[in-house]
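For this view, one protein chain was removed and the others were kept in their places.
Right, subunit A next:
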């Protein structure tokens, strides 16, 4: 296989100062701006009334007792279990005791859940709009020429995406136009944002984090879940537990680990 000659194109050094640096600075600044805009626009956590909070917290109490029962002694555990079981079955913690048998309110019509969904949509918008704007700005002003050479080779198929404005056949895919620098910046500047703005800033990739966070919290207090059924399920869970405590045999462990 004949050695492919290295393609060099002599470029104006001013190219860097007028193109690379402005794009980078703009992307960093819009990232910072987006982070602070998200922080300022975030809605305050809404205040729930006492009955709703009591309903949610009592369910959490039951779940905590179920998962952490080994730290309790036998007597504490049975006391808690009896109190919670009687309260759950009698519906003492419910928000509206009259609506026990009916279906839970529709998520669309229940006003308390709308604001949760609006918050998520606002975050999505805050991500999408600046990215679209910057992409169109770059395409308008910075298209039609290649800027720089990637240090490592790519396949031919990347050429159509990354050499957008320049339609040549033979040029190495290593030469890129400015839109590819934009893509590199999106991925690479996340660590810079991490460094500048501290952890969990709004300028980093939120899509992945939101995708992971949504499943765990969706089951419990989300719209459309019936608390009465949850309470009754919790009663059954508490009833089947075989209790043991970490305090059993603790004196034996202490004597074994003590060295003379």
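Basically, a contact is a pair of C-beta atoms (placed from the backbone, for glycine too) under 8 Å apart; a residue touches a chain by one contact, two chains touch by 3 or more; residues count from 1.
The rule we apply is simple: contacts and distances are computed from a predicted model.
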>> Considering only the chain that is not displayed, what protein name does its UniProt record carry among "ER membrane protein complex subunit 6", "IBH1-like N-terminal domain-containing protein", "BBS1 protein" or "Radial spoke head 14 homolog"?
In response: "ER membrane protein complex subunit 6"
> Out of A:84, A:148 or A:238, which is the one that touches the chain we can't see?
Replying inline: A:148
> Which residue numbers on subunit A touch the omitted chain?
Replying inline: 11, 13, 16, 20, 24, 70-71, 147-153, 181, 184-185, 187-192, 194-195, 199, 242, 244, 246, 253
